[in-house]
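Attaching a single structure in C-alpha cells format; questions to follow.
Missing here is one protein chain; the remaining ones are kept as they sit in the complex.
So that you can tell them apart, the chains are marked A, B and C in the order they are listed, and the count of residues begins at 1 in each.
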Amino acid sequence: MTSDASSDTPSSPSSHGDGRHHPTGSGAPGGKRTGLWLVGARGAISTCVVYGIAGIRHELIPMAGLPTAFPPLSEIDLVSLDNLVLGGHDVCTRDLSASAGELVAAGILPADLVSMARDDAARYESAIRPGILDVAETGFRDLDPRAAALGSQPPLEQTKAIEADLAAFQADHDLERVIVVYLASTEAASTRQDAWDSTADFEAAVADGVPQPASLLYAYAAIRSGSPFVNFTPSIGANVPALIALAESKGVPIAGNDGKTGETLLKTALAPMFRARALQVLAWQGYNMLGNRDGEVLRDPNHKAAKLETKDAALRSILGGADGVGAGGEDRFHSQVSIDYVPSLGDWKTAWDFIHFEGFLGTKMSMQFTWSGCDSALAAPLVIDLARFADLAARNGESGVLGHLGCYFKAPLASQEHDFHRQMQALYSYAQQQPSKADQ
Amino acid sequence: MTSDASSDTPSSPSSHGDGRHHPTGSGAPGGKRTGLWLVGARGAISTCVVYGIAGIRHELIPMAGLPTAFPPLSEIDLVSLDNLVLGGHDVCTRDLSASAGELVAAGILPADLVSMARDDAARYESAIRPGILDVAETGFRDLDPRAAALGSQPPLEQTKAIEADLAAFQADHDLERVIVVYLASTEAASTRQDAWDSTADFEAAVADGVPQPASLLYAYAAIRSGSPFVNFTPSIGANVPALIALAESKGVPIAGNDGKTGETLLKTALAPMFRARALQVLAWQGYNMLGNRDGEVLRDPNHKAAKLETKDAALRSILGGADGVGAGGEDRFHSQVSIDYVPSLGDWKTAWDFIHFEGFLGTKMSMQFTWSGCDSALAAPLVIDLARFADLAARNGESGVLGHLGCYFKAPLASQEHDFHRQMQALYSYAQQQPSKADQ
Amino acid sequence: MTSDASSDTPSSPSSHGDGRHHPTGSGAPGGKRTGLWLVGARGAISTCVVYGIAGIRHELIPMAGLPTAFPPLSEIDLVSLDNLVLGGHDVCTRDLSASAGELVAAGILPADLVSMARDDAARYESAIRPGILDVAETGFRDLDPRAAALGSQPPLEQTKAIEADLAAFQADHDLERVIVVYLASTEAASTRQDAWDSTADFEAAVADGVPQPASLLYAYAAIRSGSPFVNFTPSIGANVPALIALAESKGVPIAGNDGKTGETLLKTALAPMFRARALQVLAWQGYNMLGNRDGEVLRDPNHKAAKLETKDAALRSILGGADGVGAGGEDRFHSQVSIDYVPSLGDWKTAWDFIHFEGFLGTKMSMQFTWSGCDSALAAPLVIDLARFADLAARNGESGVLGHLGCYFKAPLASQEHDFHRQMQALYSYAQQQPSKADQ
Partner (left out) sequence: MTSDASSDTPSSPSSHGDGRHHPTGSGAPGGKRTGLWLVGARGAISTCVVYGIAGIRHELIPMAGLPTAFPPLSEIDLVSLDNLVLGGHDVCTRDLSASAGELVAAGILPADLVSMARDDAARYESAIRPGILDVAETGFRDLDPRAAALGSQPPLEQTKAIEADLAAFQADHDLERVIVVYLASTEAASTRQDAWDSTADFEAAVADGVPQPASLLYAYAAIRSGSPFVNFTPSIGANVPALIALAESKGVPIAGNDGKTGETLLKTALAPMFRARALQVLAWQGYNMLGNRDGEVLRDPNHKAAKLETKDAALRSILGGADGVGAGGEDRFHSQVSIDYVPSLGDWKTAWDFIHFEGFLGTKMSMQFTWSGCDSALAAPLVIDLARFADLAARNGESGVLGHLGCYFKAPLASQEHDFHRQMQALYSYAQQQPSKADQ
C-alpha cells in the first residue's frame, strides 16, 4: 500500500494481482489521480465511503455491495480506488470520529476498521472545508460558524467560494479532475423560479443576489469548474433546464437525482413483474421508518414532501401508462408512501410495503415485504460507482446528463424509465461499448 | 355470443370492437379452431381455465392476470379465446361443479360466473375422457374405474388410447390442431431410465412394456399425434432427450416444465436485483404453505422431492455462477425451500421468504416477503397464454423446445436462464418478430 | 324456529338441547324478550349482527368469534339469541341488502346465509328509524332526508325523538328492556364543554339549545329512557361526568368506548409480555389500512384524530408507568399509530406493527406482525356479547359504568387497565359470581 487518500504523491499502480480485493483500473494518463469531493462530508454516507475505501485498500472488508467491483462492470477501465483522493464540504463541525462511532455502535462500521483506517480518516478530515448552508435551514445543533457566515453571503459569492475550494483541492493533490457528489441532507422543497429555465436568466438571477437552494449553487459551482456533478439526494441539484444546458455547453457530465438504495429499489425491481404478468395492482402502500440524521430532517413536513415526491413517481410510471395493466384500471390504483422518524432505528431503515392486486377471475391477492437495510452501507458503494463512472465519462468527453446511470437514482434526470431491470440493461450496454481493462 | 367452447360450428370472428374484453386474434386460415386439451381436466387450474374463458366471453370478469390480453403481447396475431375449444383427460370422476364449488367457497370463482357459465361447463365436461394413471399412484379417493383399468395396460396401449382420444376430439370439433397442456398432480420422482436418452431406445422400451411415468406417456402420445405439448407441472413430461429429439424430428413444438406462478416467480424477479447491486446473499429461506389437492399429494415425500428440486435451482442459477456475486462467496450461500400442507388454506398458497445478505462494509441486512396468492387463478391464465403461443408456433412451423417461453416456467426446458426479466426480454423480442394483428 | 327478530309473539324458550349452536339462556321472567337497538343500523357491523344472529338460529354458521357462546362465559344465564329483538337508527337510506351485498362480495357474509335470512333482514329493516345527524357531519351521499331534518332541530327535540323511537320499539314488541349500542361512524373530535362536568349543567345546556355531538345525545336519550347504553365507537358517547353521574342516579348500566377488535387487541395482548420479561420497548409503530365506510370517514383529519387517540393510549399505559420497564426509560419510548384509507381492502383491515426493543446486554431486537382481519366480523359478536352483559346488568340492578367489560374496549370508561389478560380475569371473576344457567 503505497498511496493514500490525500497524499501529494501519485500512487503507483496497484500491485495486487488477485483481482479479489483490488478492482484495478487506470487513472488518467501519466498516473494522475481523481478527486472525489463529498458535499455533506461528515454525514453517515460520506463516513462509509471514506472508511469503506480504506477498508478495501487494507483488505479488511469484502467488496460486497460495490457493483463496479464485480463482472461485468469490473471489466471496464474505471479509475481504481487507489487513485481516488477524498475531500469535501460540510456545514457541521462534528468530528468524523463521532460519525464513525455512531456507525460502530449501530453494528455498521467494524470497530477494527475504524482503528486501522485512522490515518486515512485524518487525511480526509484535513481536506474538509466549511460548506454553504441552504437558505431555508434552521436550527442545526453543531453548525460550523464559517458555514453560517457563508450562508449569509450573496449566491454568487457562495458559488465562488465553492469553486475556490474545488480548485485548491485539485491543485493541492495534483488531480486530473474532481468529481463532486452531493450528499447533504434533503433540502426543504423550494418554489420553482422562472429563471431556472434558461442558463442566462439563472446566471443573471445569481448575479442579482436572488437566493438559491444550496444544492443548486453546488451544482452551478461544479459545472462552472468543469467538475462532473452527481446529486445523490432528492434536493434539486442540477435538475433545472438552466444547469442541464450549461453542463452540455461546458462539456461537463452530470447525474442524479436521489440514490435508489432501498425500498424504491425493491419497488422498481418488483413492479415490472406485476406488469409482465398483467396483475392489476390495486394498492401499493409503503411505510418507511428511519432514525438517522436524515430522518430527523424529514420530521419537517417541507423536507418530507420533497423526499416523498421522488419515491412515489417511479411506481406509477412502471405500473401505469397507456400500454400496461393500468390501461383499463389506472384510476383504481392507489399508492401511498410515508416516512417516519423512529429514533431507536438509527441508520437502519426499515420499510414495510403492502401490495394488493387483482388477478385472473378478479381474484384479489396480496404480497408484503419488509426491508431492513442499512441506508449508509447501501448508499456508499453507489457513490463510489457513480464517481468512477463520472470520471470515465469526463475522460471520454461525454457531457450533460449521463443517461446510462439511471439505475442508481430514484428520479433519474431526463428520463422516464424507472424499471430497474431495463435501467441495468442500459448500463450493461454502455459497459459493453467501453474499452475493457484488458485492452489497456 | 355466437360460439361456444365445444360446439361443432366454427365461431364467427369476435364482433367486439372495444378491445377491452376481447383480445381478438385469428384462428387458422378458413376460421378453423384450435383445441385445448387439459390433462387433469377436473383439477382447480383446469376449472379456472374453463370458467375464466367463459367469463371473459360473457364479459363477467376483467382480463387481469392474462398477459397475452395486454400490450405488447396483445398485438400478436394469437388464436382468439373464442376460437379455443376445450376438452381433457382426468383420472377422477368428481364433477366439475364440485371443483367449482370449492373455488367459490374459497372466494376465487365468483358465484354468478358459475351460474352464467353453466352451459360452457357442461359442454366441456362432455369432452372429458378418462386419463391414464401414473404407475406409482395409489389411494385416490374418487378414481375413475376406466382410468384405473387403463393404468394397468402396457405403456404402448396407454399411449394409443391417449392418441385416440386426441384424434376423436380433433375430428368431432373439426379442429385445426390440438394443444395438450399437462396439469395433473405432481408425480412421484422416478428413477431415470437409460432408454430416455435416445428416441429409438425409448420407443423400444415402451414397446417392450417397460413402465413409464404417466406424464412421459402423455408427452409421447401428443408428439406422436403432432400435437404441441406443454408441461405445466414439475413431472417429467417431455424433458428427456428421447422426446425432445422426437419433437424436433416430427416438427412438434414443446414447452415446460413447471409453471412459474408464485414464490419462484418472485424469487426470479428479485434475485437479479441482489446480483445487480452486488449484495451477497448469505441465505434465502423459502417456506410455502398450501392446502389444495396439490398440497395433499405433496405430503408424500417422493412427490415433494420432485417439486422442491425445480423450486431451488432457479435461485442458485441467478445468484451463483462464475461472473456474479457468488464468485468469491458461493460456498457461503445457504438456500432452502419447504412446502407444507395446511388444509385450511385451500387454494391460497401462502409463502414466506427470508433473505439474509451482506452489503458494503460487511454489513448484514435482511428482507422478507409474504406472498398470498391463489395458485389456480395465477396458473390458469398462463395456461391460456401457453396454449396460444404453442398454437402460433405450430402455425409458424416451429418445432422442438420453444425457448422464448422460459418466463412461464420454473425449470425451462433446455435453458439455464432463470432471470425473469431476461426471460421477458426474450419473449418480447420474439413477439416483435411476429406479424401483428393489424397486419392480418 | 318459532321466534323471529321482531315478531310480536314472545318466543318460546329454545328447545335446542345440544348446546352447540344455541347458547341458551333465560330472558326476563315470564319469557319477555330484550330489544337490541343499533345506532348505525345499516352499517357493516350492524349488518353482521343481524345476519349473524339469524345464521346461528338457522344453524348456517358456526359460533366462532362469539365469546359468550363458549365456556366459561356460556355458563352464565345471559339472554338467549332467540330472545333478542333487533331494531335501530340510521341517517342513511341505503337498503340493508346493499350492505349485505358488499359483505358477500368481500367474502365475509356467505351468500346462502343472505338468501336464507331474507325474512329476518326484512323484519329488522322495518324496525329501522331515521337517526339524528351529528352537527359536524357533511357530505353524506345517501342521507335520509328525515335524518337531515332532525339534525337541524334543537338538541332537546333530538333527544326526545330518540326516546320516542325507543319507547315505541319497546311497546311494539313487548320488550322487557332495550339495550342501545352505538355503532355510527366516528364523529369529528369535538371541543370539550364545561357543561359536561355536571348533570345539571349539561341538562341546562341541552335545554338551552347548545349543540351537542350526536353520540352524546344518543347516550343521554338512552339513559333518560332507562335503556342501558353501550358505545362501541371512539365518539364521546356517555364519557362525560354529567352522563356517568346520570346513569348512576337513574340506575342505568353503561359501557364503552371503542370496541377492541383488531390491532389494539393484539397490542394489549402482546405488550404485557414485553413488560413481564423486562424487555424495554424502544418503538412501537402501528400502521393500519382499511377501505370501508369507516375508512372513508377517517380520511377527514378531525375524525382521524379522535380515532387515533384511543388507539395509542392503551400501549403507553401497559408499557410505561411507575412500576414497569418504563421506569428508567420511559422517555426513550417512541410510539405512533396511523390509519390510512385503502379502498381496495374494503372491510379487510390490514395492520402492520413493528416493535423495537432492548434486552439484556443492551441488545436491540425486533418483532413485527401483520394482522388481516375483517373488522365487521370481529366487531359484530362483541356487540352481541355486550348487549347480553348489559341486559344481565340491568336485570341485576347494576348501574353506571360496567367495569368488568373493559376487555371489550380500547378506552374503557373509568379505567386505566388496558392489559387484555387482566381485563379478561376481571370478566371471568364477574362471571363466577353470576348464577349459572344450571341454577335457573
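Note that a residue touches a chain if its C-beta (ideal position, glycine included) is under 8 Å from a C-beta of that chain, and two chains touch if they have at least 3 such contacts.
If you're wondering where the values come from, they're calculated on a predicted model, not measured in any experiment.
Within the full complex, the chain left out of the display contacts the shown chains A, B, C. Only one of the listed residues, B:R118, B:R192 or B:H334, touches the absent chain: B:H334. Per the touch definition above, the residue from C:A377, C:L413 or C:A431 contacting the chain not shown is C:A377. Remark: the omitted chain is touched by one listed residue; of C:L109, C:I128, C:M289 or C:I318 this is C:L109. Annotation for chain B: contacts to the undisplayed chain at residues 282-283, 285, 287, 289, 332, 334, 336, 338, 340, 342-345, 350, 352, 354, 356, 358, 364, 366, 368, 370. For chain A, the list of residues touching the undisplayed chain reads 107, 111, 370. Considering the complete assembly, chain C touches the hidden chain via residues 20, 48, 51-52, 55, 61-67, 69-72, 107-110, 113, 265-266, 269-270, 272-273, 276-280, 323-325, 327-329, 358-363, 365-374, 377-378, 380-381, 407, 420-422, 424-425.
Basically, only the chains that are shown with their structure count from here on.
Each chain gets a centre from the mean of its Cα atoms; the one farthest from the centre of chain A is C. With centres taken as mean Cα positions, chain C sits 49 Å from chain B.
In whole angstrom, the spacing between the mean C-alpha positions of chain A and chain B is 44. Each of the following residues of chain A touches two or more other chains: 358, 366, 368, 370.
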